[in-house]
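For reference, the structure discussed in these notes is given below.
Every protein chain of the complex appears in place save one, which is left out.
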Amino acid sequence: MTDRTTPPPELAVQDVTVRFAGLTALDDVSFTVAPGSVHAVIGPNGAGKSTCFNVLSGLCRPASGTVRLDGTDLTRLAPHRIARLGVARTFQNIVTTEGTVADNLMLGRHALTRAGFAASALHLPSAVREQRAHRDRAREIAELTGLGDLFDTPVAVLSYGDRKRVEFARALCLEPRVLLLDEPVAGMNGAERVRTAEVIRDVRQQLGLSVVLVEHDMGLVMRLADEVTVLDFGRAIAHGTPEEVRRDPEVLRAYLGTDDTGEDAA
Amino acid sequence: MTGFLDHLLNGLALGAVYALVALGFVVIFKASGVLNFAHGSLLLLGGYLTAVLHDDLGFVGALAAAVVVTALVAGAMDRLLLRGGDRDPRAAHVQTIVTIGVDIVLVTDLARRIGGDLLTTGDPWGDSVTRLGSVTVADSRLAAIAVSAVVIGAVFALFRYTAWGLSLRAASEDLEAAALMGVRLTRVRMLAWCLAGALAALAAVFLAAFPAPGLERTTGQIALKAFPAAILGGMASPPGALAGSLLIGLTEALVAGYQSELHVLGEGFGDVAPYAVMVLVLLVRPTGLFGAKGAVRV
Partner (left out) sequence: MSDLLKRGRLLPLVLLLAALPFYVDAFWLRIGLFAMAAAIGAVGLGLLAGTAGQLSLGHAFFLAVGAYGYAWLAGEPGPGLPPALALVLAVLLAGAAGGLFSPLAGRVKGIYLGVATLALVFLGHHVLLTADSVTGGFNGRSVPPLTLGGFTFADTDPELVVLGVPFGAEERLWYLGLALFALTWVTARGILRGRPGRALVAVRDSETAAAVMGVDVARYRSAAFVVSSMYAGLAGALLALGFRRIVPDYFGLALSVDYLAMIVIGGLGSVAGATAGAVFVTALPLLMTRYADHLPLVAAPGSTGGAVGPTEAARYLYGAAIVLILLYAPDGLHGLARRLRARVPGRRAKAAPATAPTAAPARPKEHTP
């Protein structure tokens, strides 16, 4: 398991540009996630937040620019390699796989485990031992995220909020050094939101990791984030602490100028 | 003495007929995401109906009746598939396998009726040939090229200029969005299946015509060669299917034509050459020559 005594690596996004069929989704975006901090990326719909996450996790290759994790260039790596470096993510629209909560969390342990086809087929002691040990750890993480009682429940019967939590827990199962959360509280009710915010704060303290957060819920951003980057039409228009960003005239214009997201900023 | 031009013309004719079948696959795939394994039995049904009806209705009447009935049967097949409910994300896979079951039933029944016989469809071309300079070509082949060209042109016009064609494109791009936009998916699907059935019935007549000996119980299996053609074209692209079909038809005719020079590959390699071409192309382009959708996203 990852050594939790060393500080998490620095994630540096530098001059990243992404184009889809002539459309510029990200335009020369740069920001740095300080080790151990919560860094929020906010912006109106279509500002490029999800594209930004896809670049960080390797699902989308930028036309130019680099993403460095403590000096390692991530932009040329396949997603599964980035995952093995300790970068985990959740999705805006829930993506769970068939099976129980335990199955999903154990998938999160994939990068940390070894057992291949032969060892699993032959029930080799090493594979059995590994499975048992990692299942115990997955159960701990389930407890931590409030899924303890649902550990052996099929994901298909869970509520929306619980499935969202499964995704979160699955990402944690990777023992990430950097955790990318794409709208972790979207679709949740007030109580669930508060609870999720607490969990995020807890895991950051307990597991000592950096969190990059895309979120529309400004209340959550203000409470959790150490630093905020604001995207608008693919450009980073502001950086700073939540307080600074809240007062930035450019940010106010970007939000108030677009009617449909106006209330998000409030 | 048969030469390169003869093989080329044969390949073109073969490709034109494959295109009729492959277009059917593509239309069904676009509308419903289903790979229709019952296409061979539809083809056989169309041929069989033409064969048994032509004494009473004449060739044209029989063919028209066969096309209509096969289209209706294909439409009914679609209805049957939809009974399974289309909410399940894996529904298209399940429906694909259902078509295998339908195929088994239909082919068993038609093969039982046909038995060991060779049926004639009463087509007007018989075994007459036309000389074009140094090239001799069967009239049925010329007819295949001409008719396929007209029909394929008409189908392309359908795609482009009708509301149905537009809906079909919308449906193949995003089912949910199309439904939200008010596209009546079940009707789009149904029409796609009917069209595919009609094309298959038409293709059957040419596949049974000279120089083939007639309609056999195994004629439907030829539809399987249209699979590589459709895949080569990217499965969701009608022009791709047309190009793929011509490529497959030409390959088959040329390999068969130069059989003696290619004897290292074994007797009858022409029949399996389409599959070899498919593997080679997919190795270079996993989504086919014209495939963009479903490109490796990760």
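Labels for the chains are A and B, by order of writing; each one numbers its residues from 1.
One rule holds in what follows: a residue touches a chain if its C-beta (ideal position, glycine included) is under 8 Å from a C-beta of that chain, and two chains touch if they have at least 3 such contacts.
The model shown is predicted, which means the values in this text are computed figures rather than measured ones.
Within the set B:Phe159, B:Phe210 or B:Tyr275, the residue that contacts the chain not displayed is B:Tyr275.
Counting over the whole complex, chain B has residues 35, 80-81, 83-85, 87-90, 92-94, 96-98, 100-106, 108-109, 112-113, 115, 224, 227-228, 230-231, 235, 265-269, 271-272, 275-276, 278-279, 282-283, 286-287, 294, 296-298 touching the chain that is not drawn.
In the full complex, chain A contacts the hidden chain through residues 20, 50-51, 54, 57-60, 78-80, 82-84, 88-89, 91-99, 103, 106-111, 113-117, 119-123, 127, 130-131, 152-157, 163, 170, 174.
One rule holds in what follows: only the chains that are shown with their structure count from here on.
As a whole-number value, the distance joining the C-alpha centres of chain A and chain B reads 47 Å.
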